[in-house]
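Structure, as structure tokens:
A single protein chain has been omitted from the complex, and every remaining protein chain is retained in its original position.
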Amino acid sequence: MNHFLPKKILKWAMQTRIGRSIFRVGLPESNLERSQAMVSSFLLHVQPAKVNRHSLKASYTLGLGLISLYLLLILVGTGTLLMFYYVPSTDRAYNVMKDLQFVISAGLVLRNMHRWAAHLMVLFVMLHMCRVFYTGAYKSPREFNWVIGVMLFLVTLGLSFTGYLLPWDQLAFWAITVGANIAAYAPIIGPKLQFLLLGGHTVGQEALTRFYALHVIVLPAVAFLGVSIHLFRVRKDGGLSRPEEVRSSVDRIALNELPTNKSYGLMELARGTTPQVGKNPDDEVFSWPHLIFREIILFLLVAVVLLFLSIFWNAPLEEFANAIHPPNPAKAPWYFLGLQELVSYSAFWGGVVVPGLLVGLLMLLPYIDRNRHGIGRWFARERIVANTLFTFCLIVAIVLTIIGSLFRGPNWSWQNPWKQQAVQTESH
Amino acid sequence: MHKDLTRKFYGWFTFLGLLVGTLIVLGYCKDEYREWKDYQHKYIQEEIKRAATPELKAVAERIPVEIRQIILPDLNRVDRCTSCHLAVEDPSYGGYPQPLAYHPHHAQHPFERFGCTVCHRGQGRATTQADAHGHVEHWDEPMLPLKYIQASCGKCHDNENNPGAPDLARGQQVFETAGCRGCHKLSGIGGVVGPELDKVGARRSPEWLKKHFLSPASVSPGSGMPPQKFGEQDLDAIILFMLSQTGETAPGYYASMKVIPSASLGKGLFQQKGCIGCHSVGGKGGVVGPALDDVGLRRTPEWIIKHFRDPQSVTPGSVMPRFGFSESEARALTEFLLHLREQKVELILPTLMSPIERGHEVFRKYGCAGCHGQDAKGGVPNPNAKTAQLVPDLIHVADGYTKAELKSRIQKGQREINSLDPKLPAPPLYMPAWGGTISDAEIDSLVEYLFSLKPKGEDVGF
Partner (left out) sequence: MNHSHQDPAVSRRNFFELTFGWCAAAFAVSATAAGALRFLVPNVLFEPSQQFKAGKPDDYLDGSVTFIEDQRVFIVRKGNTYRCISAVCTHLGCTVNRTEQGYHCPCHGSVFNNEGTRTAGPAPKALSWFLVSLSKDNRLVVDKNQRVTEEKYLVV
């Protein structure tokens, strides 16, 4: 008997006629109910009723994929609220940003949250991609999920880029001008692509309208579709990747444990030709509570960090966008700075060929990599070549980004960041 | 097993849940505390204290604590200054410490029509002192120091003939006499040695401008502009005039001449339309119509305006044509004629001046004095120039040139100035090509004027 009063009330509520029509299972108290809670719930049923214990290890996944998802959800929430005030007009957008800071309750905090979550999401999506690579989790049978992941990465960059323009300040205007100019370097289609993207030849009202449409409906819809397929594929591919030892052989289960007068309303289909009823590997645990509880805690953790950042650090807002006064230098958003650095060496090779090759290689990676070993472990020895190559590319990318952000001054010339104090220039 | 997990979970769940809740409350409290609320409470307390009767006290107690703003759609501004400056319209707060002080002189420019930032600059949308006063990063228009406030008058009003902005008129005068136009273009007219000044008021602060006038090279490295020797008042006036050049045009209602009839616009129209062909002023002009010197004494403003609209309606049999003036033009001309009776106005009428007088006008108009000195007497430094490190004076130009040569010289200019020492940087000041800017007729008059500069009694030739 539960002496816990709120829980008693909750249980009572869930057992009323109305309650039962909404919550078909209620708070689970048996293994059957735990399974049913997962399967019969709209929100939860993308996850399996049972998960492998190994997949729950924080040291394995670092929760990076989940964190990326939570950031996306927080972005959608804060973004929707911001939509109640924002107007995608070159006359009014900047004024709305000022109003958020000065006259709208919680305006500054919400905007900060949106901005920091956006930056963090790009970062965590990249980290998640690195994790998947280093654990070999893109190998068969998970090749296509990796491809979907790369596409989601591009969508994330697109969301961040389109959102970057919306404040319509100097930072926004010039970052997008630089980014659009890089796009124009693609051979043959480049200028047409830029024209389509901007709705014109320059960054103006048309660009703002298009970017807004992309940012609030098109790309989020694509992202949600992609994430749904991405998570579904995790199920279909047999759950998260695991090392061979963990793909446990079937243990013998005392037959008298199996209730014979029940037929489980649930059948779990794993790869194979027959249902594996009654062949429970010991490594599997019920999603409710093991997975669910961890997911909730992780969400709260992400919320705490994000709230903390948003309350104490303000997102930047520079002067009103002015086409006549480019800042010197005009820099792209941080995730494109490495690209901008490459472009400064050669527009075609640095801006089109290298990134194009990189993205192409990334997508084809699971099909190029024939090595079937090393799945499910960090930095597996068998994959030393692949790991080294990837790490090398990663380091180059990071170095280029650092150069682009710290070591480039006016006219993209080399500058020493330690000698460079903030120079107070009067005019812009 | 479940029990363990549940307990661990609930432990973290509680802790993090409380943390999230606390952070949200913290954020909310931080958000709710606003600077302007303090000032509003102070104001309300003051009003309650001053309330003479219980009814007034009740009214004071009901004053809401909220953001106050003035919306100016034509100016595309929203001014929230009155969220802190609550007593700007209340004379009884005269001399009170800011932000609750009274703002005098606002009858001509009611706050609900003009707001605050159109004159004072600053960041109207902000609600904290630092941000609103605008001396913050990423805001280009900080508040003007009060002594330069008249710079803003130039946005809607003419620089001259504005009784409310004598400093602005003085600034323009200093600009004209010092010959700044010789090197700097303003409103499209001037030399090209230095940068255009049309938006300098939007880009430069008063401090920078002051330093620039006193020692140009200290704020503009490599500048060839000679240090200016202005007196204190002239310096402030010219700084003010520069600050008024923002390139901002006043829209709609604010530019309407119905609000600002301008005598100087009227003067311009008077000269442009050739009224002097039939009417005389100061004894000069035509005799078909009456002399206009005292028309302001003889006729009412209403009569004069009607006359401009339709001369025959007030003077039957008049041969004065209907010029088709717009309402604002008619008002401006009326204002000018009324102005005439107050002082003798020097009309710049090319047909009435001698060629030398005209030439002097051209010399003044294009700022030649900026390089060639007041009255072309020279004395302006040009470091490393072969001509004794000075811009040459023009007193004896009649000796060295024929009129045709001088005209050609003015039209073509001289880009390369001979250096005294080839190892040092070239002289910064040079003669621009004025051919496209100064009209042919104007150059002819200018040549006449320059030739007249030679002191009488000197021998011809050198």
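Should a chain be cited, it is by its letter among A and B, assigned in written order, with residues numbered from 1 in that chain.
Just so we're on the same page, a contact is a pair of C-beta atoms (placed from the backbone, for glycine too) under 8 Å apart; a residue touches a chain by one contact, two chains touch by 3 or more.
Note that the structure is a prediction, hence the values are computed from the model and not measured.
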Contacting the left-out chain: of B:Thr53, B:Ser92 or B:Thr249, that is B:Ser92
Where A:Ile104, A:Leu157 or A:Ala330 are the choices, the one touching the absent chain is A:Ile104
From B:Ile67, B:Met143 or B:Ile356, the answer for touching the chain not displayed is B:Ile67
On chain B, the omitted chain is touched by residues 2-3, 7, 10-11, 13-18, 20-21, 24-25, 27-28, 66-67, 69, 71, 78, 89-92, 106-107, 110, 112
Logged for chain A, residues touching the omitted partner chain are 1-4, 6-7, 29-33, 81, 84, 99, 103-107, 110, 300, 303
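Note that in this section only the chains that are shown with their structure count from here on.
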Between chain A and chain B, the Cα-mean centres are separated in Å by 53
Listed in rising order, chain A residues that touch chain B in their complex are 91, 95, 98-99, 102-103, 105-106, 108-109, 169-170, 289-290, 293, 296-297, 300-301, 303-304, 307-308, 310-311, 317-319, 426-428
The residues of chain B that touch chain A in their complex are 2, 5-6, 9, 12-13, 16-17, 19-20, 23-24, 26-28, 30-32, 67, 69, 76, 78, 80, 123, 125-128, 131, 138-140, 203-205, 208
